[in-house]
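With one protein chain removed, the remaining protein chains of the complex are shown where they sit.
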Amino acid sequence: MIAADTLQGPAIDWFAVSPLLILLGGGLVLLVVGALTPRWPRGLYAIVCAVSAGAALVMSTVLWDDISDNGARAIVGNAVAFDAFSMFVSIAICLALILVSMLTADYLEREDLDGPEIYALYLMAAIGAIVMAAANDLLVIFLGLEVLSLALYTLAASHRRRLASQESGLKYFLLGGFASAFFLYGVALIYGTAGSTNIGEIVREFSTRVQTERTDALALAGIALLVVGLAFKVAAVPFHVWTPDVYQGAPSPVTAFMASVGKAAAFAAMLRVLVYALPAWRDDWRPAIWALAALTVVIGSTLAVVQTDVKRMLAFSSISHAGFLLVGVEAAAHTAGETEVGTGVSSTLLYLMIYGVMVVGTFAVVGLVGRTGDGATDIGAFRGLGRTKPLLAVGMTVLLLAQAGMPVTSGFVAKFGVIKAAVEEESWVLAVIAMVASVIAAFVYLRIMISMWAAGPEAGDDAREPVRIPLASGLAILAAVGFTLVVGIAPGWLVSASENATALMRGMLP
Amino acid sequence: MELVVFVCAAAMVLGGAIGVVVRSHPVHAALSLVLTLFGVAVLFVAQEAHFLAAVQVIVYAGAIVVLFLFVIMLLGVDRVEDIDVEPIPVQRPLAIIVGIGLLSVLVTAVVQASSAVVAGSGSGLDDATVTGDHDSNVRQIARSLFGDYVFAFELVSVLLVVAVVATVLLSRRPDKTGGPR
Amino acid sequence: MTAVLAIATPTTTWYLVLAAMLFTVGAVGVLVRRNPLVMFMCIELMLNAVNLTFVALAKRLGDIGGQTTVFFVMVVAAAEVVVGLGIVVAILRRRPGATADDLAELKG
Amino acid sequence: MLDLVWLVPLFPLVGFVVILLGGRRLGDPKAGYLATAMVALSFLASVGVLAELWSRDPEERRHVVSLFSWVPVGSLQVDLAFLVDPLSITMCLFITGIGALIHLYATGYMHGDPRFSKFFLYLNLFVLSMLLLVLGENLLVTFLGWEGVGACSYFLISFWHERESAATAGKKAFVTNRVGDWGVMMAMFLAFEAVGTISYGGINAAAESGAMSQTTATAIAMMLFVGAAGKSAQLPLYLWLPDAMEGPTPVSALIHAATMVTAGVFLMTRVNPVLEVAADWAPTLIAIVGLATALFAATIAVAQNDIKKVLAYSTVSQLGFMFMAIGSGAYVAAIFHMVTHAFFKALLFLGSGSVIHGMHHEQDMRKMGALRALMPVTAITFIIGWLAIAGVPPFAGFWSKDEILLFAFAKSPVLYVLGLVAAVLTAYYMTRQVVMVFFGEARWHDAHDEHGAHGDFTPHESPKIMLLPLVVLAVLSTIGGALQLPFAKSLHHLESWLHPVVEFGEADIHSTWAYKNKYVLLAVAVVVALAGIAAAVAVYVKKRRPPIEPVVLEQAWYYDKAVTDFMGGPGRKAFARIAWFDSTVIDGAVNGVARLVRGSSSGLRRTQSGFVRQYAALLGVGVVLLLVWFVVIRGII
Partner (left out) sequence: MGFPLLTSLVVVPAVGALLVALLGNRRPEWVKLTAALMSVLTGALAVAVLASFDTADAGFQFVSKHPWIKPWGISWHLGVDGISLWLVVLTGILFPIVVLGVDPHHDTKRYLTWLLLLEAGMMGSFISLDLFLFFLFFEIVLVPMYFLIVGWGYDQRIYAGTKFFLYTMVGSAFMLVGIITTAVLGKANGVGRITFDLVELAEKADFAASTGRWLFFAFAIAFAVKVPVFPLHTWLPDAHTQAPTAGSVILAGVMLKLGTYGLLRFGVYLFPEAAIWSRSLWLTLAVIGIIYGAIAATMQTDLKRLVAYSSVAHLGFIVLGTFAFTSQAISGSVMQMINHGVSTGALFLLVGMIYERRHTRQIAELKGLQKVAPIFAGVFMLVMLSSIGVPGLNGFVGEYLVLVGSFLTARWWTVVAATGVILAALYLLWAYQRVFHGEPDEANRGFRELRLREALTLSPLLVLIVFCGIYPKPMLERIEPSVKALITHVSERTGYVEPAVPEAPVEEEAQP
């Protein structure tokens, strides 16, 4: 008997999960090194981190080819969706990670913080993020979410000499745990109604049943709770409250990491769960997303207007960006589950990629201007930057214009894509709301630009510690700006990439 | 019989839970938490989840709560927090509204669903249980754990690593800062 | 007699309702308690409610997956507690006896 | 030669350009001579054209010279073209002729002025515009000149802009004229819509062929009349002309007596067929307005003490006569009077200018008197002018005025009678002026202290260069009547000359009682003139009666004052209110939106209290809302 049932696990396609393995490997190397060897110069840690991220990025592209040849499929016991969608996201995440690790190197140097642990956490968080995008099982999504979140809580609190950092960590942790409990409850209820947490099963189950059985309150409650969890992660109003505090308190590179990787993962997960797993319920959750999107763009932009701390401003602006992304999700909702898929998903992906790079660049500048102690993030700290550090100011200006969605920058392309998607699905009202809200947001960016270029010097400006631009950060910013402009001028390739990724998303396949 | 078990356990669970919320002394709260956890364990047993019941008792009621108590003692935050005053203005009413809203909606959902048809079987929540294979509970869990959930299992390992790294990073003393000058 | 018992046998719904109650209590607890540690405990309550739900549903569905999931959730809960306590320790080292309300430097 | 008509405006243009570029270098007096020469040359050119035109037989006396296509868009094709016909040439002749004389005069009058050359710059530009006005083959070219003369009069009135009053007067003239221009534009639009062209040929042809409906014709005529009233200072737009006396006297003579102000009369004559086709009330209205203006201005002139103001009002009054003629279909008479008036009014203005010059820029007649001995030539020529305007035979004014009255009688005796009243007044106030200036006792000694600067002050005769034009004009005013003598058809030179232009519109009065007894009317006219003079003599020489100079007349019936007060008072307030509306309401709304956003921002900001538990509560609320939406609204309902 015992011999009769020797357990054989599912076939594990190591090649397919290689990006994750690379990241994991990098993380472990760092830990081992940190634990066993004498300290390396900090730069090396960053290099290890960047290199493994880069390797993962390359692998993702390679896998993409494989997918476009052999088609998307579910692997490792249907737990992971092996499709271009996840690859696109993982590329975006790795890209952001590379830039962030460059910033962090200089940041740690300046703040005199140590430790490979931070990079290790970056890598682990990246794993969690990629898993969220690639998961084919709600439980896996939850686990990925937790990996990402726990890492982020820690990173946010990682600046030991800034109470603000730890405060933000605690806030983020409490609220995050609170929210993920809701998410998990949602998973449980879906499990109860669909009979499994596996997305494939869920899709099959609901697609056969919902038509006959409309009032499945339990499932709806589950969806509601899932939406809550995801909305919290993407910082959609009214689940955005944590964002400004956490963004402001966390060390600038970490903030950049949250804003780029965190958002990307969250939205990827949202698309997975809602658009892919629950198309049968789209008429139920689409209005909710509509409302969330409208609220988020408007309130996010509005709240930013009166802020005086640049990091907070950008936090709120990231909220309004989340609103724009939600507009894309709303557009995707219209064609969720259909073979003739609209541009909703692809536009959201495009936006994520662009915003990720853009926001890292922006926070990089903020971090540099923050000066030692990472405290000088008040708008006054930018006064006269145009004179003292013109190149930095120019870069910041470009990035801010991109955030405002000005043409010739990637920001415009992103915005255009999302609005186009919305319009194609005939949700004009939402499109108009979003555009008008973006005008309000623009005011904020203008304020920063003014203080950089037009504001007259004030007493004590010269007493301020001069802004230093270390090499790595400089390169990172340069890269971000370059990307912003290149994509702004020649976005064709990226657009088709995102559309290709969508076409090769598991479940979007005809 | 089942009824009795359920009622007692439910009483333990809710009693403990409420205790956690209302007991102004952290230590008492922790102890009420233990009560709840035991109650939940009992219910697990009632639901034929023997393995989980065990884990619940050992890991949760054992390890975690001890950890809580340990921290409380360690940091000496065991000062009484008086529940009666609420510094933040509308917090309490808000909490009540949220509580009532949450409970009522969830309960209605459940009750609604109890009649609805559940996956697989063409029958409602309250209909007779479909009994799976009569393998032992542990064995089943093991199978699924290393079967369909192997990826999740691996992922959890990452999660634990993160937790470890986190503690390492956070518990460094602020004053001493390593690294080469 | 048997009928009474039949009616009186706790069904899945009972468990789900109980879980919902537990969950709600936990949620309210988070809102009303100031001590961060107690707030964690409340979150733990919520997670336990979820676990209960999983187990009940798993039983109903005759599917072991639910129980496995609970197993994972427990691990997650443990990890969360570890990290959470780490953060709290880090803070309380510098601000002994601080409550959640005391930590409101970041606002506006 | 006719194709060379463009030479006529060319010369002033050359003068303008040369002075513009080298005016400073030319300086005083060369610039004056140059300008004069240019105008004289263009006079010769006109004479040449005249000769050629004369040689043709009457029906052929119409020639169009198109220089280039000006504004061609679709069906609107406007050329910069000149129309050579008896009317335009007549105008050219006396514009350039009198223009030349006045230029010459001005070289003397403006001598020593710091902006001497600039004065002639404007003057040449004016002549150019005036020639364009009269030579224009279509309304647009005329309008070009029309606005040009307006602008020039603006420049020249405010020539001494350091004087507040001068600057204001110039502005007033321009703006008031603009009101008229609006009418002209409307007329153009109507014409284009109705006829498809704005060339006189086209418009008049359409009118004569009956292609133009009566309504259209009336509308066009009335709109043109609005314009004419503006330019020719008719009620209610006459206001600017008296103020225009702020300009140097040669300007008053050239622009505000001889040429520009008669443009309106010219325009109406030009389109007489339209007026003919128009509804009957249109010409009547014109006649009435003309008459009213004539009386109104005459009464005012009675009480003026500024030597130039008297002449100004008399000009308005005389223009009223001309419009009365237009209204009664007496186009020839109108042109006739225009010419003679140009002669004697220019003469009078130049004379007054000479007086002012001699009196060291004293204009108040009460400070004059007994100047005839001191400035004989001025006095004699001025007296000739006086007789001419007063309507004493055989001077020019008599014949033209009589002609107008004749047609007026033919139209309606009422016009005639009231016209006579105006004539009496004319004679009266002109006599008054002559007496006050040249006769009686010298009242300028007690003006000493004011002119202390000049030491022992005695008025002196003006230089030759200024007297020569006076003499010439005096001669013209004497014999000018010969153009059109009532006695025999053969003596109707002007009429037969203008016949091709006005034949369609000219009223035929041969059958009327008035025409049959025109000699009676002649006699009456003489009597009237003498009566007026007698009355004035009785009052101002014999002192039989105290002069009747009520303030209401001196203040021009308070009309000007009323208008000015309105503009400065309610009008200005209304404007200010609109400006306030703009900055407060409209812009306020814009800024209000901004403020609203700010406000809501700082309001929402309070939700970011920093208390993590409150955040959790907000989350909870969100959760409940979502659950309600999903479970209750979507699920159960």
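Chains here go by letter, A, B, C and D, matching the order in which they are written, and residues are numbered from 1 within each.
As a convention for this text, a residue touches a chain if its C-beta (ideal position, glycine included) is under 8 Å from a C-beta of that chain, and two chains touch if they have at least 3 such contacts.
Everything numeric in this text was worked out from a predicted model, so none of it was measured.
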Over the full complex, note down every shown chain the hidden chain is touching. A, D
The one residue from D:51, D:538 or D:578 touching the chain left out of view is D:578
Residue among D:27, D:196, D:394 or D:550 that touches the chain left out of view: D:196
Logged for chain A, residues touching the omitted partner chain are 401, 406-408, 412, 416, 419-420, 423-424, 428, 431-432, 435-436, 438-439, 442-443, 446, 449-450, 453-454, 491-492, 495-496, 499
For chain D, enumerate the residues touching the unshown chain of the complex. 2-3, 63-66, 68-77, 115, 118, 140, 143-144, 146-148, 151, 154, 158, 161-162, 164, 167-168, 170-171, 174-175, 178-179, 181-182, 185-186, 188-190, 192-197, 199, 201-202, 205-206, 209, 211, 575-576, 578-579, 582, 586-587, 590
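As a convention for this text, only the chains that are shown with their structure count from here on.
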Distance in whole angstrom between the CA centres of chain A and chain C is 27
What is the distance in Å between the mean C-alpha positions of chain C and chain D? 97
Where in chain B do residues touch two or more of the other chains? 88, 91, 94-95, 98, 102, 105-106, 108-110, 112, 118-120, 125, 143, 148-149, 152, 156, 159, 162-163, 166, 170, 174
Multi-partner residues of chain C (at least 2 other chains): 16, 23, 26-27, 30-34, 39-40, 60-61, 63, 65, 72, 76, 79, 83, 86-88, 90, 94, 100-101, 103-108
Using the touch definition up top, name the residues of chain B that touch chain D in the complex. 88, 91, 94-95, 97-98, 101-102, 105-106, 108-109, 112
Can you name the residues of chain A that touch chain C in the complex? 139, 142-143, 146, 150, 153-154, 157, 160, 163-164, 166-171, 173-174, 177-178, 181, 184-185, 187-189, 191-192, 195-197, 244-245, 248-249, 307, 312
Touching residues on chain C, where the partner in the complex is chain B: 5, 8-18, 20-29, 31-35, 37-38, 40-42, 44-45, 48, 51-52, 55-56, 58-65, 67-68, 70-72, 74-79, 81-83, 85-90, 92-94, 96-97, 99, 101
